[in-house]
Every structure is written in structure tokens, then in C-alpha cells.
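Worksheet for the structure shown next.
As you look at this complex, bear in mind that one protein chain is not there, while each of the others sits in place.
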Amino acid sequence: MIHTALLVAFTLVGLAVAFAFWRLLHGPSAPDRILALDTLYVNTIALLVLLGIHLDSNIYFEAALLIALMGFVGTVALCKYLLRGDIIE
Amino acid sequence: MNRRLFPHPWLTITLALVWVLLVNALNPGTVILGLLLGWAIPLFTLRFWPEPVPVRRPLTLLRFLAVVLTDILIANFIVATLILRGPKPLKPAFVRLPLDLKSELAISLLANTICLTPGTVSAELSPAHDHLLVHSLNTDDPDALVRTIKQRYEAPLKEVFEP
Partner (left out) sequence: MDLLIAFLIVTGAAFMFIGSLGLVRLKDFYTRLHGPTKATTLGVGAILIASATHFSNQQAGISVHEILVTIFLFITAPVSAHLMSKAALHLKLHSLAPPPVIGKDDRHS
């Protein structure tokens, strides 16, 4: 039951990663690419958690937490750069 | 409760809770260490939040949270159907939302709530803090949207955080 659900979920989230990647490469503007990166990291968290369920292992949670933290800081820093042309003022 | 020793009681409780969640175990040692961290961190970072955070009506806040959570669920189904129907019938619009709130915490909470609920993203706060620019994914009646946001989200926040 869970196995089938995981298979479906891996396919869907994999496609979602592909879409985000397409937007990352295609642009056309800088905020679009930031949005694509943002989506990409959230998708990656989902993939990691799904992998954790699949392998029955709890250790992927720490990686997911770290990606969430770093991804948010990265998005904020990139937006700040676009807004001010500088990150640390 | 001593103001000097416990500058932010709510932050203390939140930090202790986060620590227990992070360790993923509920035993006396974890709780004591969590409370210790929750006491020490606000004390050493006091310079970042000098003002105390007043929470006047905790029950209203809880009810507000429940409303927001259900709205997030509904909003997601709405946005999902809109995306699946394609870009053609969408009517996006920028809406100006006049603010009644004064405190910065309440305004930022309102902006966050708007971002999470029915097809709207808050885009910019005017420098005078009296207007919020909101982008809506699909709207026919901007005035109705403003009215909904004001009475559904702004009124309870005002009640909780402002006298």
C-alpha cells in the first residue's frame, strides 16, 4: 500500500523537480530563477522525506531540516541582493 | 514574573517546545535543558527585541489560528484548480489594502497570513506603514477582497495585539 503510494509520489515529485529546473534554466528574469530555486529546495525536502519513509530510516530528517534552513537563507539573500544590489550593508 | 529575568515568557515556552521537538524525546532531562535554553537565549539576545510582546486574548489567537489553518486548506484547493484550468481565465490584480494595525508584529503577521491564504500574496508595505500592496491570483471584486481580509484576519489580530 505505502509502497505503491511512494512510487506514485516519487514520480510526481520528480516531475515537479523537472518543472522547477526548466523554469530555472529558462528564466526569463532573475526573480523567476530565484522562485525556481525556492521551489527546487522545497521539492528536495519532499524527496528526502519520501526516501526516508522508503528506506525506513530516521536520519534523513536532519538533512531535510538543514536544507530548509539553508534554502530559506539563500532565497532571502538573493532577494536582498536584487533589492539593494548588496547583501551586507 | 520578573521582567528582568524573563523578558519574553512566550519566547521561553516556544524555545523549550522547539528543543523538545528537535530532540524528539520527552524526558525530564530534555525538558529541563529546553527550559534552560529558553531562559538563556532571550536574555542574551535581548538587544534584538527590546519591547515585550503583549498577547491580550490567547483564546482569540487560537481561534484565529484555526481559521487560518482551514483557510490554508481551502485556498490550496482553489489555487490548485486555478492552475489546472490554465492561465487563460485568470484575472490577476493588485489591490491596495489600507491598514488599521499599528504594531509591527501585527502587520508582519497579517502579511504572512495573506501570503498563505486565498490566492493572495502581500507584495509591499508602504514606508508609512499604512498600506499593504496585495497581489491576487484571480479576483473579480477587489473591494470584496479587501473587506474579507479586513474582517477575517485583521480584526482578530487587532484584538490580540493592540489595546
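Read from first to last, the chains carry the letters A and B; within each, the first residue is number 1.
The rule is short, and it goes like this: a contact is a pair of C-beta atoms (placed from the backbone, for glycine too) under 8 Å apart; a residue touches a chain by one contact, two chains touch by 3 or more.
This is a predicted model, so every value here is computed, not measured.
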Contact list for the unshown chain, restricted to visible chains: A, B
Contact footprint on chain A, counting only the chain that is left out: 1-2, 4-6, 8-13, 15-17, 19-20, 22-23, 29-32, 34-36, 38-39, 42-43, 45-46, 49-50, 52-53, 56, 58, 61, 64-65, 68-69, 72, 75-76, 79-80, 82-83
Interface with the unshown chain - residue positions in chain B: 18, 21-25, 72-73, 75-76, 79-80, 83-84, 86-87, 90, 92-94, 96, 111-116, 119, 121-124, 126-128, 131, 133, 135, 137
